[in-house]
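The complex appears here minus one protein chain, its other protein chains still in place.
Letters A, B, C, D and E mark the chains as written, and numbering starts fresh at 1 in each.
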Amino acid sequence: MRPSMRKNNQMRPVSMETGVNKWAEGSCMIKMGGTVVICTASVDLNQPVWKRMQHETGGWVTAEYSMLPRANGVRKTRDAIARDHRSAEISRMIGRALRSVVDMEILGKHTITIDCDVIQADGGTRCASITGGFVALTLAVQHLLNTGRITENPIREHVAAVSAGLWNGELVLDLDYEEDCHAEMDANFVVSESGRFIEVQSTGEQHPFEKSKLLELMDMAATGAQKLIDLQNQVLA
Amino acid sequence: MRPSMRKNNQMRPVSMETGVNKWAEGSCMIKMGGTVVICTASVDLNQPVWKRMQHETGGWVTAEYSMLPRANGVRKTRDAIARDHRSAEISRMIGRALRSVVDMEILGKHTITIDCDVIQADGGTRCASITGGFVALTLAVQHLLNTGRITENPIREHVAAVSAGLWNGELVLDLDYEEDCHAEMDANFVVSESGRFIEVQSTGEQHPFEKSKLLELMDMAATGAQKLIDLQNQVLA
Amino acid sequence: MRPSMRKNNQMRPVSMETGVNKWAEGSCMIKMGGTVVICTASVDLNQPVWKRMQHETGGWVTAEYSMLPRANGVRKTRDAIARDHRSAEISRMIGRALRSVVDMEILGKHTITIDCDVIQADGGTRCASITGGFVALTLAVQHLLNTGRITENPIREHVAAVSAGLWNGELVLDLDYEEDCHAEMDANFVVSESGRFIEVQSTGEQHPFEKSKLLELMDMAATGAQKLIDLQNQVLA
Amino acid sequence: MRPSMRKNNQMRPVSMETGVNKWAEGSCMIKMGGTVVICTASVDLNQPVWKRMQHETGGWVTAEYSMLPRANGVRKTRDAIARDHRSAEISRMIGRALRSVVDMEILGKHTITIDCDVIQADGGTRCASITGGFVALTLAVQHLLNTGRITENPIREHVAAVSAGLWNGELVLDLDYEEDCHAEMDANFVVSESGRFIEVQSTGEQHPFEKSKLLELMDMAATGAQKLIDLQNQVLA
Amino acid sequence: MRPSMRKNNQMRPVSMETGVNKWAEGSCMIKMGGTVVICTASVDLNQPVWKRMQHETGGWVTAEYSMLPRANGVRKTRDAIARDHRSAEISRMIGRALRSVVDMEILGKHTITIDCDVIQADGGTRCASITGGFVALTLAVQHLLNTGRITENPIREHVAAVSAGLWNGELVLDLDYEEDCHAEMDANFVVSESGRFIEVQSTGEQHPFEKSKLLELMDMAATGAQKLIDLQNQVLA
Partner (left out) sequence: MRPSMRKNNQMRPVSMETGVNKWAEGSCMIKMGGTVVICTASVDLNQPVWKRMQHETGGWVTAEYSMLPRANGVRKTRDAIARDHRSAEISRMIGRALRSVVDMEILGKHTITIDCDVIQADGGTRCASITGGFVALTLAVQHLLNTGRITENPIREHVAAVSAGLWNGELVLDLDYEEDCHAEMDANFVVSESGRFIEVQSTGEQHPFEKSKLLELMDMAATGAQKLIDLQNQVLA
């Protein structure tokens, strides 16, 4: 039995609240069980510098992931947070995931930065950041549409992410911190509204894994991601 | 008339919510109008390194103030936030304010770090951090008392802080961002439960000010701080 | 009796020497007792970058405060000096003080940087920096007038600063290092030639203080500052 | 047809040369087509600091990946290299891959650092680093065995890595730089001697991908990795 | 007798291999005994920024010297390498040496950066970097000539460098690491094809030295450098 008494394919309670920041063009606070992330989308009415210098067309979407010092059981210094390579790796992953569903030409010469700040961490923070970050991004795009800066929606489809893994010999969905610490295999899946995969990251934490295990996790994750996308649609309606 | 339609000596609506972080020994989210700060108190069961090296007795209380990138109207880069001297100056002020009401010998060999992270800024963030930080600190001290790490309460009295200034020729309490931008004189007051002053910082933003103006602001601030202390008592009850 | 045998309202011997740097447009070495600060004013024939980018008019005055490694009893590493938030806080205070008496429109598109490098520290270094920095600033402005870069003097009035505090139960003026270490209340006052206040910073180092104490210190500081302004006038004559 | 005239499941010519550094306990220069990486293994006769401080048992294996400034078509500054988050991400991946086949208890209180410095980059540098790094690691372990520091081999099985992807509509193995730039889907596979997977990273660069594509790539990669492991055995014999 | 059984005026075996990097406009791997340095020359089709801002004419040649972490007997961290002042000092020396034989006006508005990365260190790395760096520079200049970017060769003459010193009471040429550690006097000589000196750096490591000793070393170094220049001519032919 999982520590949280959940079934193997059961995700934790999820909520997303929009409009949590009065300044940002889009914002969403996502809670997945004990994990809480504030996602804000900031619109810059310019291309990023590197696009301008290379005379490229279109816009850009980028992401930054960070944690408050006491998001975890042990306080982390701000210096350590700033230098943290894990955060940088996750920032890159969130950016890739969100860019994969945006048409940069239609977005036009705008840069949207998604800040994902983890207020409280309890496993699955990168997945929550992608799922909540998509909502903030969508709101910022609606802002661009409402203000007439763009005339066509550059977002092709929804994207959501969920973790899964092998814990205590069982394949389980949406690991919390306690499960994550003892997982034998740990995977993160970024899934599109169309049920296909945008990114798969899977690591054997204690020993190598069989191909068949990954296949089962992919199916479990696809189902979970669909539920998150349904919820995104509700809060954006 | 003030932009917010408040009377000159009227503070914005204030709320403090405790227990907003499952990991921290003490936590408080304070809202003063549009300003929102999450304050967490983290207990380290050791003296700070510099006290140990100098063979000093007693504990320590320190504070760190920071902003999320989109706490303001314009997004600030994380690099700029990390290098920001204004934040360092405010961190030092919060630490001084909180230490002034704590008996370090009674606190014993513990270090309490108060993190004040501004989620949304709308004027008065340093004052909100002190007022909310005191609540988080008190909860962490209660945790030390409850777990038997200390047997006597080292907190001598409450502390709260409020801004005041000269705006549009009028002396006003608790400036919001819009007022702060155009204030002729800007002051921050850290006030103790006993109605005395722990810190006074007053700056003539556009021209020098008369002594009498500062005296009037001190009276106004003392009254406002007392209301904040009443609220602290309610949420800590 | 004060350690230096001074009366309560007596400042230490003060001297200011101009022309101590052959390259700088203005320079002044100020000695207040054992405190020695070299102030240089460097003129840049441009606005600061941030003014240019925001298409603002007028010039700017900024300040940087630092210490030589052995300005104090214990040597400080250069790395520690560079990272020192206290220095950054003081730099900001010096800049605010000097800007408060300069008309930026009349200064025109010039940036004047005041470097205050403490050669020897013995209390009151920030006040000495403001008082001596004003002399260096004035000389640099005279240089701009003499070379025809500007035609009107943008300096509205003199500014000087002095510390005061509660030491051994007595209100005393211009604390030296030994007094400063044991002060119960420590305050810095930036005062204009017209006898008004530009900045007041007052901290209860050991316990909160009464409003009346601050008022007495303000009177004492105003008198002391006037003497410093008299001396500024002499060395600039 | 692939730019390099290779068949879809054909890897580039591979060579590994050992003993390329007279100081390192183990070293290997691996060439995969135009990609050249120098891998050195440095033995420290201590646990890493964090293990000692947590009183943990056993040793540790860690990796650092970097590039020479002119490893690529355009020179990269050393500052940019030092700050590069992509390199940090790859360093973490190499470390995970090598640790997954080492028994840390049998390794005892030793730390082995694998430096992978890319002399010339032409696609697949992270995979080459893992494959060549394993050879350097094995030589360093043999050094520990030969000098009697340990008595049992802590390496459980070989590990190798290879890239694969969807290029021009075709599933291809071991992408070079030119193919990598235009890949529709890009994946890296870390494979164990036993034919199982240690890490799978797969990204849809231009659009989401079907589960079936990933399965085909996994099979292709497993076959390729086996050939690399055969070559590792030859050079280590 | 020298540890390497060499005669006092005998250099170690030297080799230079060109074309070791497929991307760089010029490249050379130099081996002097156990010292191995990869030198690449990267052409930027612009002046350096500081020349452009000062509206200067002509091009520039600059150099950067660094070490791989395990180039020495003890692994050095990458952080320590990046901060290493000795490397910065050597970089400046290499740049000065190479610039001294280039006519910047004839080079035109191009910047050539010579990266000297020490793969394995065994004494004399700065001298090897200058000697090998000159070959890489020459190849990059030939590239500019071949592509018609410049029409005249800006290189006036060859340059090479060699160390010499007082070891065990004997004047010896081209010290290896073991000799260098115990040298009483240590000198580096940068010599031009015309037999004159571009830079002389001589230090008494254990005690001051007589003028006459330096003179003898200069003669010895001039002869050694000539042999290196002969070899440069062979590999460039």
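Here is the rule we use: a contact is a pair of C-beta atoms (placed from the backbone, for glycine too) under 8 Å apart; a residue touches a chain by one contact, two chains touch by 3 or more.
Because the structure is a prediction, the values reported are computed rather than measured.
Within the whole complex, the absent chain has one touching residue among C:Gly73, C:Gly148 or C:Gly169, and that is C:Gly73.
Although one chain is not drawn, the whole complex shows that of E:Ile81, E:Ile106 or E:Leu214 it is E:Leu214 that touches it. For chain C, the list of residues touching the undisplayed chain reads 21-24, 27, 34, 38, 40, 42, 44, 64, 66, 68-73, 75, 78, 82, 113, 115, 117, 119-120, 122.
By the touch definition given at the top, chain E reaches the unshown chain through residues 85-86, 88-89, 91-92, 96, 100, 191-192, 194, 196-204, 207-211, 214-215, 218-219.
Just so it is clear, only the chains that are shown with their structure count from here on.
Counting steps between touching chains, the shortest path from chain A to chain E takes 2. Counting every residue number used by either copy at the chain D-chain E contact, over half are found in both chains.
More C-beta pairs in contact connect the chains of B-C than those of the other pair, out of A-B and B-C. Chain centres here are Cα means. That of chain A falls 33 Å from that of chain B.
Looking at chain B, no residue sits in touch with two or more other chains.
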